[in-house]
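Here the structure comes first, spelled out in structure tokens, and everything after it is commentary.
Missing here: one protein chain of the complex. Every other protein chain is in place.
Labels run A, B and C following the written order; every chain starts at residue 1.
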Amino acid sequence: MVIIFKQNTEKSEIEKIKRAIEGDGCETTVSHGKDYIVVGVIGDTSKVNIERIQANENVDKVVRVQEPYKKAGRHFHPQDTIVDVDGSKIGGKRLAVIAGPCSVESEEQIVEIAKRVKQSGANFLRGGAFKPRTSPYSFQGLELEGLDLLKLAKKETGLPIVTEIMSADFIDRFVEDVDVIQVGARNMQNFTLLKELGKTRKTILLKRGLSATIEEFLMAAEYIMSEGNENVVLCERGIRTFETYTRNTLDLSVVPAIKKLSHLPVIIDPSHAAGMWWMVEPLAKAAVAVGADGLMIEVHNDPANAKSDGQQSIKPDKFDEIMKKVRAIAEIEGKQV
Amino acid sequence: MVIIFKQNTEKSEIEKIKRAIEGDGCETTVSHGKDYIVVGVIGDTSKVNIERIQANENVDKVVRVQEPYKKAGRHFHPQDTIVDVDGSKIGGKRLAVIAGPCSVESEEQIVEIAKRVKQSGANFLRGGAFKPRTSPYSFQGLELEGLDLLKLAKKETGLPIVTEIMSADFIDRFVEDVDVIQVGARNMQNFTLLKELGKTRKTILLKRGLSATIEEFLMAAEYIMSEGNENVVLCERGIRTFETYTRNTLDLSVVPAIKKLSHLPVIIDPSHAAGMWWMVEPLAKAAVAVGADGLMIEVHNDPANAKSDGQQSIKPDKFDEIMKKVRAIAEIEGKQV
Amino acid sequence: MVIIFKQNTEKSEIEKIKRAIEGDGCETTVSHGKDYIVVGVIGDTSKVNIERIQANENVDKVVRVQEPYKKAGRHFHPQDTIVDVDGSKIGGKRLAVIAGPCSVESEEQIVEIAKRVKQSGANFLRGGAFKPRTSPYSFQGLELEGLDLLKLAKKETGLPIVTEIMSADFIDRFVEDVDVIQVGARNMQNFTLLKELGKTRKTILLKRGLSATIEEFLMAAEYIMSEGNENVVLCERGIRTFETYTRNTLDLSVVPAIKKLSHLPVIIDPSHAAGMWWMVEPLAKAAVAVGADGLMIEVHNDPANAKSDGQQSIKPDKFDEIMKKVRAIAEIEGKQV
Partner (left out) sequence: MVIIFKQNTEKSEIEKIKRAIEGDGCETTVSHGKDYIVVGVIGDTSKVNIERIQANENVDKVVRVQEPYKKAGRHFHPQDTIVDVDGSKIGGKRLAVIAGPCSVESEEQIVEIAKRVKQSGANFLRGGAFKPRTSPYSFQGLELEGLDLLKLAKKETGLPIVTEIMSADFIDRFVEDVDVIQVGARNMQNFTLLKELGKTRKTILLKRGLSATIEEFLMAAEYIMSEGNENVVLCERGIRTFETYTRNTLDLSVVPAIKKLSHLPVIIDPSHAAGMWWMVEPLAKAAVAVGADGLMIEVHNDPANAKSDGQQSIKPDKFDEIMKKVRAIAEIEGKQV
């Protein structure tokens, strides 16, 4: 961390801040320029209270050099993390493909879709049981019954289950029944939930918040990891921008950015990003080409009657077609599906 | 709701959608243009599954005419709501002024600040006990001990307490001890929490999410109200934009917008919006001039040593000065402090 | 400027950059920390090529301490600038009120509106002759004929004319006929045009670009001023954000921000910001309360038949009403209309 003080700051003011920083276990060095005074801070600065320093009227700028995350950062963990979900890997040389409907609607629906996506090469089944919906009057999911149906589909196909948790209330059921627990974009900074999930050892699929910076995204992962759970997979699903043609704007540059900053696997959800089924194919291909560790795709056997997200769901035949193209690009990237 | 079908849509496709809509209890009218076919939907469209209609390939556009919220909307509730917190009103002719520190830090701190802000004219005391922080390594609040200290400060000053809840875990304690329960920006779409709060009869101060549209903001209020709790106060605290000079961009146009769309009171938090103490005064004055029902301001007796948000906190003397100016503008607006 | 090098940077690399900076006329100081090396740069850094330094693989971060603008900045020009337009002032104790139609449409229209807004207290007349329209098929303005009509209205009322220039082609006519030359939001970074206007001594009303940061806004002013024309007035007219309820999001915090960073006057255009006539009043009041030096308001005698911007134009009677309220707030702020 580097603190830039204004030119005429009195020594006593600088001393006060130096002492506070040293009290947090860091060392400082001071150098006097003509126009400003620079204080360098050395050591683990993650505990230094930046806001308190910024609150000082003599401080012009505070610049962090170290990233604020430790467990999620690549600095102390240079090798890529490969998360192991009962043998199915996310990260590394195998492309993770998570497919399935937005919502679990019935046994017939989820089992049928699970079989179809497995045939096409998916290695995880998604399906929402608890659904965060903008309107309280929209379908809110089958809830616990949905979890039961997902288990049936897993029994039929062997595909591990990915499904979203909306609060810590049912965390024991999720730990028991679910293979990968998803935290949705709207809960990315539900810190209470993140801490509880950090106490489990389940794989957590953490979706980027609608307007979360990359740093905030990694800090949300840090919340989970700081409690001891290092099985975190990041998922970009589009950010909110001024453009309204697409539901959200898919930020694919997040993949190389996270690969540089972090060791965690990162996957892409083109369905939620675009919000239109016909964009899923090109965006899925781009995601693989940009280096993503996996894809999360909404597939429905009857989109026109889906209880949610019909407009962005593709049919199983289309999914099969996309998988063929994705496979070809993955091979160029040295990855297998 | 108006549905615009593409020119060559077959009658059977239109019939299918008409039947689905009529199944949701609405009526439809069809008119054929040269370039497109328009289906008007009449009745309570809040239960119609728009996504399902959009998923139909023949549909060009779906346009809502009615707003999707009912309880939060002004349509069925034309008069302004005035929320009553044990005699202290929010909404109407009295400007609500909520002031206090970002975090409760000690008895001495919270009581001292409470007394000072009361003297200057604040009618509610704010103070964070549970703190949502970007970093897991930052101060997370005194938690339940913080609630106890707030109660002491209330005992000393009589000021009703406003404090943030971060999950439904401690909802009983909050209902017992707190006068206004705040839902922070990061939890604006924590629907599980909203529903639980909807089951209480406490006043809920709902902060706008960082990237929530006005419609999503009102739909979050609708979540609370649809469970039976109509004591909702909305709070704008800045939205996330490309501009980084300010912490967030305060969107004051939200006040006239919400006054048009909804009957709920709306207040402004200039401290979080700007993120810099010296901007609080001009933004507070603008908030009153634009028609806000109240202000929420961070006041600290020692900002340079505050455990959080020091850079945006003002000192009690400055708060006193601001209140004088705010009072003058409030009078022009026909309001009292 | 402070440059932070990575820990293991070789001395020769640092020397190379030091020499380049010293070649640009600045001095440097180096201090070695354990985790990084800090090079402080002292002197006029506005000519240092930051991108070149950032291109060096050993450089971790480059932090500017000085602002990149000089003539527009308050640092070397501490007193507020008051622009004098043939006796009418912008800045200081008098609130500038610029009112008139979006487009000049006819002699009758512009003269009638000019008379009405003058009566209500406007001290400048606006009216578009050259209109930047999103569609080539929309009304593009009366062009040079529009300038003639504005001159007629000025002759009738004495109000100085504010109108937009769209390219340097007609700059001589504008210098001859117009009192304040407006640069629209879309041309804020039309650097060729800015430089040409910098060579005149006319007052330039520079509108903030739709997605321009405050720094970019001031740098656009610097373009004009660096050519010798210091008569620049800044105008905030809403920025583009994710919110679509309003046409743009009015960023009122820009007023205190610019007052801190710059000595130039700054005014607010609530009409373009909101895009809805009924929001003009509350936003105009807020603009005065936040400390703006003036207002720019679209007034039309027949909005429902206006050739452009009818939805955001107010009628003369409404303008008169708004002026009364604005005047009351201006007085509290120590300003006169």
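We take it that contacts are C-beta pairs under 8 Å (C-beta built on N, C-alpha and C of every residue); 3 or more make two chains touch, one makes a residue touch a chain.
Nothing here was measured: the structure is a model prediction, and the numbers come from that model.
**Q** Going by the stated contact criterion, tell me the shown chains that border the hidden chain.
**A** Hidden chain, whole complex, touched shown chains: A, B, C.
**Q** Can you say which of B:Arg52, B:Arg240, B:His300 or B:Lys318 touches the chain missing from this structure?
**A** For the chain that is not drawn, the touching residue is B:Arg240.
**Q** Which subunit C residues would touch the chain omitted from the figure, given the whole complex?
**A** Within subunit C, the residues that touch the unshown chain are 46-47, 49, 51-52, 54-56, 68, 132-139, 166-169, 186-187, 189-193, 195, 210-211, 216, 219, 222-223, 226-227, 240, 277, 303-311, 313.
**Q** Using the document's contact rule, name the residues of subunit B that touch the chain not shown here.
**A** Contact residues on subunit B toward the absent chain are 2, 4, 27, 29, 31, 33-36, 38, 40, 42-43, 60-61, 63, 65-66, 211, 240-242, 244.
**Q** Residue by residue, what part of subunit A touches the chain that was omitted?
**A** Given the touch definition above, subunit A has residues 211, 213-215, 239, 241-246, 249-253, 255-257, 260, 273-274, 278-279, 282-283, 285-291, 325, 328-329, 332 touching the missing chain.
One rule holds in what follows: only the chains that are shown with their structure count from here on.
**Q** Select the chain at the greatest separation from subunit C, using centres from the mean of Cα atoms.
**A** Result for the farthest chain: A.
**Q** Since subunit A and subunit B share one sequence, what rotation angle in degrees maps the C-alpha trace of one onto the other, as a multiple of 5?
**A** Subunit A sits rotated relative to subunit B by 180 degrees.
**Q** Same or different: do the copies subunit B and subunit C touch each other through matching residue numbers, with over half of them shared?
**A** The interface is built from the same residue numbers on each side, given that over half of them are used by both copies.
**Q** As a quick test, compute the distance in whole Å between the mean CA positions of subunit A and subunit C.
**A** Computed from C-alpha means, the inter-chain centre distance equals 39 Å.
**Q** Any idea how many Å lie between the Cα centroids of subunit B and subunit C?
**A** From the centre of subunit B to the centre of subunit C is 32 Å.
**Q** Where in subunit C do residues touch two or more of the other chains?
**A** Residues 211, 241-242, 244 of subunit C each touch two or more of the other chains.
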